[in-house]
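Every protein chain of the complex appears in place save one, which is left out.
Up next is chain A:
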C-alpha cells in the first residue's frame, strides 16, 4: 500500500475536497421512548462517511467517494445498496475502499440486512471486476483472513486520532 507520509508520491496529490456534513441533529421523535425510528439513508451514510481513505488523511465523505444520494435503503425489506465513486477512474484503491465499506456495514447493521456495495456505474476502469469481488461472500471472507489486508481495513475504520 502506498503510505501517505514519507517521500512516496500519491496517485492523486491534490484531489477535490468536499464539505463534511454536520452531526445529525437529534429530533424530539428520536428522544421519545415510544416512537420507533426506522433505518434510513442518512443513518447508513453516517456509518460510512467517516471511513478514512487509505491514501489521504481524509474521509470518504470529504473525497466525495460516498454520498447520501447513492445510498438506497429499505428497512422493512432489510436491504441496503451503497454505490461509491473512486476519485480517479484508475484508482488502485477501489477494491480496498469497497471492502472497507462492506466490512463497516457488516459490523454495524443488523444481520437481517442484505447488503450490496458496488462502484457507481461508469466511474472506474475495472468496475465489473471490482463489483464481482465485492459481491462474492467467500472472497470477502478470504480477504479478511489476510492479516495485512485486515490491518489496512481496520485502519480505515478506526476513529481518526
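In this text, a contact is a pair of C-beta atoms (placed from the backbone, for glycine too) under 8 Å apart; a residue touches a chain by one contact, two chains touch by 3 or more; residues count from 1.
In this section, contacts and distances are computed from a predicted model.
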Among "Transporter", "Coiled-coil and C2 domain containing 2A", "MMS19 nucleotide excision repair protein" or "Small ribosomal subunit protein mS39", UniProt's protein name for the complex chain that is not shown is "MMS19 nucleotide excision repair protein"
Which chain A residues would touch the chain omitted from the figure, given the whole complex? 3-7, 10, 13-17, 19, 26, 30-31, 33, 36-37, 39, 43, 46-47, 56-58, 104, 107-112, 147-148, 150-155, 157-158
